[in-house]
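See below for the structure under consideration.
Removed: one protein chain of the complex. Kept in place: all other protein chains.
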Amino acid sequence: MKALKLGAVRVPIILSVLTLITLWLAVAAPSGITTIQVNSNANSTGAAGEAFRFANITAITAQSAWISFGLTAIVTALAWWFSLTARKPSRWLSIGFGVIFVFNILISLFNGQTMTITALLHGSLSLAVPLVFGSLAGVLSERVGLVNIAIEGQLLAGAFVSALVATLVQNPWAGLVGALVAGAFVSWLLAVFAIRYVVDQIIIGVVLNVLIVGLTNFMFSTFMSSNQALFNSPPRMPSIDVPGLSQIPVLGPVFFSQSPIVYLMYFAVAGVWFALYKTRWGLRLRAVGEYPKAADTVGIKVYATRYRSVMIGGALAGLGGAFFTLGQSLAFGKEMTNGAGYIALAALIFGRWNPVYAAFAGLLFGFAENLQYSLSTVGSNVPSDFLLMLPYVLTVVLVAGLVGKVTGPAAAGKAYIKS
Amino acid sequence: MKLELRGITKRFGSLVANENVSLLVQPGEIHCLLGENGAGKSTLMNVLYGLYHADAGEILLDDKVVNFAGPGDAMAAGIGMVHQHFMLIPVFTVAENVILGHEPTKFGGVLDMAAARVKVREISDQFGFDLDPDAIVGDLPVGVQQRVEIVKALISNAQILIFDEPTAVLTPQETDELMAIMKALRERGTAIVFITHKLREVKEVADKITVLRLGKVVGEASPQESANELASMMVGRAVDLEIVKEPAKLGDASFVVSGLSALSHNGTKVLDDVSFEIHKGEILVIAGVQGNGQTELTEAILGLQYKATGSIKLNGEELLGKRVKQVLDMGVGFVPEDRTEDGLVADFTIAENLMLDRADRKPFVSGLNLRLAYLREFATKLVQQYDVRTQSIETKAGKLSGGNQQKVVLARELSRELKLFVASQPTRGLDVGSIEFVHEQIVKTRNSGLPVLIVATELDEAVQLGDRIAVMYRGKIVGIVPSTTPRQVLGQMMAGISA
Partner (left out) sequence: MSDKLKAAKPAEPNAAQQSTELSGNRFSGFARELVTGNALIPVLAVLASFLVGGILIAFSNESVQTASAYFFARPGDTFQAIGQAVFGAYDALFRGSIYNYQAGNFSDGILSLTQTLAYATPITIAGLGLAVAFRSGLFNIGGTGQIIVGAVGSTVIALYVPIWPGPLHFIVAVLAGILGGAIFGGFVGFLKATTGANEVIVTIMFNYVAAFALHYSLTTWLKAPLAVNPQSSPVPNDALYPLLAGDAYPLHAGFIAMLLAVAAVWWLMNRSSVGFHFKALGHNPSASKVAGININRTYFLVMAVSGALAGLAGTSQILGTEKYLGTGVAATYGFDAITVALLGRSNPLGVLAAGILFGGVRAGAVTMQANQNVPIDSVYVVQSMIVLFIAAPPLVRSIFFMPKQKEVRA
């Protein structure tokens, strides 16, 4: 056991590589100034009075790049020292490294422009909401043993039904309920074909996605688009300021002056985590996903547990879908989820099937996507396609085990056939 | 609690797994259910445990008829089961595994893990198990895992306990300890059903014996009866437990392993400086409890252990570092321990399975074109020669019985030009007739002047088949001894005490 294993030095090796990138960024840094603005000018977040305003900070891009390089080099050295003295490098080291690294990249990207932090965060959160709900759906489904490729379909169904129902009833909350039901229904289909008809879970997931795309497009073209007022103008769901919390400088308006769906998301992440790891329900759910036969032999109803968990997950994904319409007060549009379900799948894997980590992965991917928009608004010439690629590439890197082995629930993807 | 089964019949399609089976087990009694592989023992117990539904018959507990819709009902009624393949979740802790299905909770379904730990300790201390409730089950040795399984069976206050082939994974010492546990449970008045096909164990602990054959009860026996008598009841004809083999005519030591070591994925040594040699015309049996490096040893020979160090020489040529294909080409015949997983492609026909290792070789192929006519001829010949009982060479291998599957594997491996024959647990799960056939083939191969390496986990087989026995424990060879060595000595070696 004494031998130095590759696993032990993996973190420092990766950090070293990334440090080299920061070195390159410093050497190649353009001459210029990046302005960092903490609060947004136009108060576009609609926050209830940002109590604190910060002065703009200007940074010389090259200088800050060298500072970042120095900091990352120190962190990397620490990581090596920890590893070589056979201690576990603290997770905080990696997190600290990540923050510096990302900040450094941001400054380089925004060279010569103004970077508004609240706008970046606010935009990231908005884009992340469906991803987080979607990845929770994936967690609940895969933890109980069903691979959920159909997150995309669940989101899309949620978006469509929420817009339709909210418009018909003229009540956004009704739309939300509709989204819950729609998401749960799609996942019920997934469960029926996977459990009852023992169809390959991946095939059924892919097919359900296409079916939902086809159905929503079809209905959109046949009646919804020609009569927007009647079918597709969901009323706005007002955002709510959380008393107290929304007054926190910088973060308050971003996180606590939001659509109710965002607050539901906070509760959902915490709730799923608690339910999964702290309750009887969660223990049984995970047992079914790891070793259904063992669960069966202690009297746990495997099929019922699977149906229930998958459908709860689907309902959550439906909420995520509703955010596309109700959360942003938009009308439904063809294929408006635009692959968010697949990014949610990536977030789920990135978050190692843990609801909290998956939520953070969702935020990260939302951040990457938003960055691309922000950069194109400020007119940066960084090719946005590469930023958009980021979640997908990261996921491949992860599943290829280049950043440590990820293993999901043992029984995910395998049908359980009772003899 | 008294347990009675009356006229249980269970069918799977046209196959009758249990036919009119009756059984009576008194409290404080160890009742052995003895039978060959496939005699219907496990099916019967699964019916009792609520996993299967009987097509006919009834189950009575203390003279009251009960109906179990699932294992949950059986457990609630006081029946516990220690499964042959542990029903434990490797990534869960001991406590989580034990409470699964009977979780102590606080309000709102929140788990009370403190209560769970106390409970685990309580039961574990009664038997001196010394289990850590927070250990991850997957990290524990197999013997300890079985104790977790026992605690799990006892947690719901089981009055009737079923042990399904519990000793297959244990050392002789651990087996003795298990016997002691069973006796302690008997003292407490628990009714125990002990499923096994090992006669020695039966004779040691059984109060009563019921023998099953082909799904039917063929009779009751007392533990005093001789092993040969019990065996013939089990098999239905006179069985000679001896393997007849003439003395070995040794050639030179053509297969030499020296200093072989290998690490597992998580860095533990699974092979630790293993050295031995096998002469032409000799059978060396690697004995030991499963999971002590035997699998890794055969994998290393075949070229499946990438990180092995040391040397494996066949006729002076190094095998280590070669790919599987090259090793096979050098004349190594290999029968893997799990034939359905590693030996055969279940969805392929017998014929296709017979060319699995040589589909890209002449005469099976010309260019890239398969020569199906030649394959037909070849397969037809082998099927006859190895007595594979089948309608056709087109039958899917998965449809064959275990014995016939093993014959297909043997036929394929022995039909190559061999310099060494390796077989890992070649009789596992086979009926007695097939076991005899496999043994005959192994002895024949040895007599033809090949070095033969057999991995055996059952001491009886090791002693009978081997010319010499090498005992493995935790990746090391504890010692290499003649097959005449007393069982006690071998048993101690299997627990790591060198002779």
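As written, the chains take the letters A and B, and residue 1 is the first residue of each chain.
FYI, a residue touches a chain if its C-beta (ideal position, glycine included) is under 8 Å from a C-beta of that chain, and two chains touch if they have at least 3 such contacts.
Because the structure is a prediction, the values reported are computed rather than measured.
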Seminar exercise, completed: Of B:G101, B:P172, B:G293 or B:G343, the residue touching the omitted chain is B:G343
Exercise. Among A:P30, A:G214 or A:P249, which one is in touch with the chain left out?
Worked result: A:G214
For this session: For the chain that's not shown, point to the residue among A:I57, A:L230 or A:V396 touching it.
Result: A:V396
Seminar exercise, completed: Against the hidden chain, chain A presents residues 149, 193, 197-200, 202-204, 206-208, 210-211, 213-215, 217-219, 221-223, 339, 342, 345-346, 349, 383, 385-386, 388-389, 392-393, 395-396, 399-402
Problem set entry | Positions on chain B contacted by the hidden chain, ascending | 302, 304, 323-325, 327-329, 334, 336, 341-348, 351-352, 355-357, 359-360, 364-365, 368-370, 372-373, 375-376, 379-380, 383-384, 387-394, 433, 436
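The rule is simple: only the chains that are shown with their structure count from here on.
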Problem set entry | chain B - residues contacting chain A, complex | 49, 51-52, 70-73, 75-76, 81, 83, 87-92, 96, 99-103, 105, 108-111, 152, 267-268
For this session: Name, in rising order, each residue of chain A that touches chain B in their complex.
Result: 1, 3, 5, 278-281, 283-284, 286-287, 290-291, 293-301, 410, 419
